[in-house]
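In this view, the complex is presented without one of its protein chains, the others remaining in place.
Per-chain residue numbering starts at 1, and chain names A and B are given in the order in which the chains are listed.
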Amino acid sequence: MSDNKQIVADIDRSLYDFKDVESEKDFYRMAEGLTRETVLKVSEEKNDPEWMRDFRLKCLELYEEIKMPNWGPSIEGLDMDRISSYVRHKSDMKGKWEDVPEDIKNTFEKLGIPQAERESLAGVGAQYDSELVYHNVKDEVAAQGVIYTDLESALHGEYADMIKEHFMKLVPPTDHKFAALHGAVWSGGSFVYVPKGVKVDIPLQSYFRLNAAGAGQFEHTLIIVDEGADLHFIEGCSAPKYNVANLHAGCVELFVGKGARLRYSTIENWSKNMYNLNTKRAVVEENGIMEWVSGSFGSHTSYLYPMTILKGDNSKMEFTGITFAGKGQNLDTGAKVVHIGERTSSVISTKSISKDGGIGTYRSSVTIQKTAKKAKASVSCDSLMLDSISRADTVPAMDIRTNDADVGHEAKIGRISDEAIFYLMSRGISEEDAKAMIVSGFANPVSKELPLEYAVEMNNLIKLEMSGH
Amino acid sequence: MNTDLNMKVNVLPVYTYNFLRVNDSTLDASDITIDSVESPVPAAVPQGVSLKSGVSFDEAGEVFRANKDKILVSTGVPGEPNGDTSARDNEQAVRTGMGVDVDKLFISTGAKCDVYTVEEGTVVKEPIVLRFDMKNGNGRLASQVIHAKKNSEITVIMDYTSEDDKEAAGFLGVSTRVLAEEGARVILVKTQMLGNGYLHFDDLGGACYEKGAIRLVTLELGAQKVWTGSYMNLTAKEADFTSDVAYLSREDHHMDINFVADHRGKKTNALMQFKGVLMDEAQKTLRFTIDFKNGSAGSVGDEQEDVLLLGDDVINRTMPIILCQEEDMDGRHGATIGQLGEDLLFYMQTRGIDEEEAKRIMVKARLDSVARLIPDEALAQRAQHYIQNII
Partner (left out) sequence: MSEQSLLQVKDLSVSIDNELPILHNINLDIKPGETHVLMGPNGAGKSTLGFTLMGNPHYNVTEGSITFDGQDITAASSDKRAKAGMFLSFQNPYEVPGISLSSFIRNAYHAQTGAPVKLLAFQKSLKAAMEILSMDESYADRDLNVGFSGGEKKKAEILQLLMLNPKFAILDETDSGLDVDAVRTVSKGIEEYQKKKDGALLIITHSTKILESLHVDYTHVLVKGNIVHTGDGSLVDEINANGFERFV
């Protein structure tokens, strides 16, 4: 199987970069800018319960108070007055692809989503701009009691209280400026509930497509995996490239119950005009396991540090990530973990590649609280520099507050040696392929964590970046 | 003279998450008594070395300011790291680990600087020893510039001690700036065995020209609150900075460290090793950064920390940073933080050594490995004795 992943298919950039013109007739687009009126308008459009409307307004106030971060990439190019925070197609969400409007269906067909659903997924949610256009879960999975729906329906259905209890409790709007923004204008996203002891054998997937120029996407993903349950959730994202800035400020909140396991995989391939200011966080109860697999390839600017709170004793987390920063990209990515329970363990392992003037920053924090006796944490981050006009920076932090912990940290930064290239070339492989092969090998620990078709997609993306399109 | 201190020091070369509270450190204390603003002088100044005492802090920095172009060799490609803080210390004659607020303190208090110049080709084997005898109630600011001209070699030992008064309280602030010209070698040894009530800072900044080398050996054993920093500019081919720092922090002591190696020349080398022991409720923050600037092809940077946590209430923060804008380099860092390994403990127990004794042996081994590097036998023995007494 690992062999198949290394045979890299020819790349067609148009796979992600095609644009579908959105006609005014079919689409509703909110005016640019962020004001009390626009927030109220979003709330009205979505038929929010009263508490949610009030929550949005509180978030807007927070957004205005909280300062921009002083440590990450510049977000000067992002002008909120030019971002429309809500764009939707005028039709409703469908449960069958046949019913999805033709133009949108074509988009997802080109991205291969319906095919993937037929072949290898337990359920799919597809968001186009601000709203979900399609949501379906296989009958046998639904029969197990698994809930997979859009968040808006859930807000009005029998899970309304569960949503209210969990929504933005893990990522409070006070967390940072863009969490507050998210709270004010969030729209779309998924709600997943896996009942006690239920193991979902095949993955669920949400695909986010931001097709409108100068728009923001603020989907909210809320997943609750109850005691002893097991789920693999896959998130995919892409957008066509425009000359104006787009903004993605999603929020993912994951609740992993006692003895439960959740794997959350992402291949992010936003277009290179995207400001990706995304917040992901998980809390893990006793004996629970949280696994992250994260590939960051797209975006103009990224702030992305999935965080795990190991609250229960013996809870575990593993983070496997790769970031490829190419021309014009400033990708600031990493992971955060907080150990609270006893004998908790975390493993962070990342790979970062910088090329053509791209800036790749690995940033992390490992916090071990006084209560986390016998905690174990290990971090290893490797960076690969492909030229001398790029940057590869490593900015980790460790804060250890118990003597009864075991913490190891390793980082290496290097380049592809001339000897390695010569060795491969002496076997008849061209210089470009030799480099791509070494980079794929460097990325292999990440791709082998992905389901086959995603591993193939990731290798395609690497090949695409290496060829400089 | 009495003064208030309110300084922002040890600023991280690139800011990170604010919630960690490691981006900088505040050095504040009110109504500090300062009874001396001069550096102690050695018993004798060796042949080939000149000592100019009582120079103003600002004027003493002239040798760096005059060579700014050589020290801050321009790097080919623009592009700062995210959260870059370098602009803050631009006005310093030479950047130091603790930063510009230390310079401002020396200038505002009129503290004096002693300038040691080692003539070209002079190799002085016998160390120059500066002994800081800090009694209970003393307050002192002292600063030195060590300028080693081409192919010279010098060893300077700074011995901060409160001798037998373990509980002595007071204040000692030191700034040392070092220039190692082409082929020159400066060995700087700092041992800190101040009383338990001392507030102490020790700031270092320097530059190495082609094949110039600065070797630092530091032993931090005493004082209540310690800030220390080092910023080394490796400006030209084969410049070298090697440092070995051992620290022991106990009771409610605080230690705050910021080390930076700035690689600009080709084939430059930096090795920064820290060995530490935290006991009781001690708190320590270590920031160390390897910065490969564009053009530093063939350079090697390595930063390592090994911390033994022995108290139930210790707080240990470590920030091992690598910044890189050069393809051809080799950078690595590693940190090992925790208790004595179970395997090692088991091994020792099979040899009849109990856990407490095993810990004592390992603490001593860590600190002694650096104490052994002190090129002054009496001082090395005194340090080893001091370590023995504590554990």
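We take it that contacts are C-beta pairs under 8 Å (C-beta built on N, C-alpha and C of every residue); 3 or more make two chains touch, one makes a residue touch a chain.
Everything numeric in this text was worked out from a predicted model, so none of it was measured.
Asker: Given the contact rule set out at the top, which of the displayed chains would the hidden chain touch in the full complex?
Answerer: A
Asker: For the chain that's not shown, point to the residue among A:Ile202, A:Ala420 or A:Leu452 touching it.
Answerer: Of all options in A:Ile202, A:Ala420 or A:Leu452, contact with the hidden chain holds for A:Ala420.
Asker: Which is it among A:Ile66, A:Met162 or A:Ile429 that touches the chain not included here?
Answerer: Counting the whole complex, the residue in contact with the absent chain is A:Ile429.
Asker: Tell me, which residues in chain A touch the chain that this view leaves out?
Answerer: 2-3, 6-7, 417-420, 422-431, 433-434, 437-438, 440-445
Convention: only the chains that are shown with their structure count from here on.
Asker: Could you pull out which chain A residues touch chain B in their complex?
Answerer: Listed in rising order, the residues are 69-74, 330, 332, 336, 357, 359, 361, 363, 365, 370, 383, 385-415.
Asker: In their complex, what parts of chain B are in touch with chain A?
Answerer: Within the complex, chain B contacts chain A at residues 14-18, 20, 22-23, 76-77, 79, 81-83, 278, 294-295, 297, 309-339.
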